[in-house]
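With one protein chain held back, the other chains of the complex are shown just where they sit.
For chain A:
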Amino acid sequence: MELSTVTRLEVFGLMLYLSCESDTEFWDKMQAEWEELARRNWLTENEQAQIPSSVSPHEKAWQVLGTTQAENENEQAAIVSLQRCLELHPNNLQALMALAVSLTNTGMRQDACEVLLCWLRHNSKYNHLLKDKSHLAGSPGCQRRMSRVSTVGRYESSLLPEVKELFLEAAQHNRDTDPDLQTGLGVLFNISAEFNKAVEAFNAALSVRPEDYLLWNRLGATLANGDRSEEAVEAYTRALELQPGFIRSRYNLGISCINLGAHREAASNFLTALSLQRKSRSRQLSHQVMSGNIWAALRIALSMMDQPELFQAANIGDLDLLMKAFNLDM
């Protein structure tokens, strides 16, 4: 089921990508696809609740494509998709949060802070906090920022302290825990390397949504980046129980295995992730769907195992040989 979701959405995305003009017949088909996905319960309840007919399917599709690509450990593609979504609908909160996460993962600290600021601004629950902060309220430039080229050379994230303050203020004003706000806080604490505080934030979010596998992975990644590898492994395991096809979490699990010295397990996890990615490749897509960073991590794990023939196989991308060597071929 998990594999099919991946295939489905990648093809779905490809159809979208290829159609530049919207065409009634095409959108009827897209709507039918959407209803089919909902019928088969492939959308979370959260997403189902969020497809009012007023929302353009175009924008929603880019959002789902973006989040799916991120889940499948395809960060750059995810960023592009989410930016497309936000071009169409700059106040899509889910896309904004997902983009902030992806930007954080790729080290774009200042950009991530700006996106989180946009999230606050477009969130009716919290935008009142920005009323007195005219220097932050800024332009309707959220949209412009989303699609610009990465700005290298801005060494400090000057926005970070203020955005963190705002999120903390928002959290204090809440009676009930808002898991999305807590996610934003968790992301900010990751940026500032205050990992223990980030862990608290994600735990708070999980108390409201204990079945959210994305949150379990975020918790795990935070623990891992904060050098709490054993606990990270527990969190990833929980994420993978909830969503066995969750490629990103499996990649993260592999990273933690490396950090814990379990190189064989690490390699095994990376191979599983790569094989899932390969299975999802639609016949229409000719480009690579396997992530460079998963291959790179696999090579690291293999290099520590002192088995040069396996390392060589990884260098030439021979997935089948490696799957066999690890008894993963089905």
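The rule is short, and it goes like this: a contact is a pair of C-beta atoms (placed from the backbone, for glycine too) under 8 Å apart; a residue touches a chain by one contact, two chains touch by 3 or more; residues count from 1.
Rule of thumb we're sticking to: contacts and distances are computed from a predicted model.
The unshown chain of the complex is recorded in UniProt as "Uricase", chosen from "Auxin-responsive protein", "Uricase", "Calcium and integrin binding family member 3" or "Photolyase/cryptochrome alpha/beta domain-containing protein". Of A:221, A:240 or A:271, it is A:221 that touches the chain left out of the display. From the set A:91, A:203, A:293 or A:307, the residue in touch with the chain omitted from the display is A:293, counting the whole complex.
The hidden chain makes contact, of the residues A:187, A:240 or A:302, with A:187. Looking at chain A, the residues touching the absent chain are 73, 75-76, 101, 104-108, 149-153, 155, 186-187, 190, 217-218, 220-222, 224-225, 232, 248, 251-252, 255-256, 258, 286-288, 292-293, 296-297, 300.
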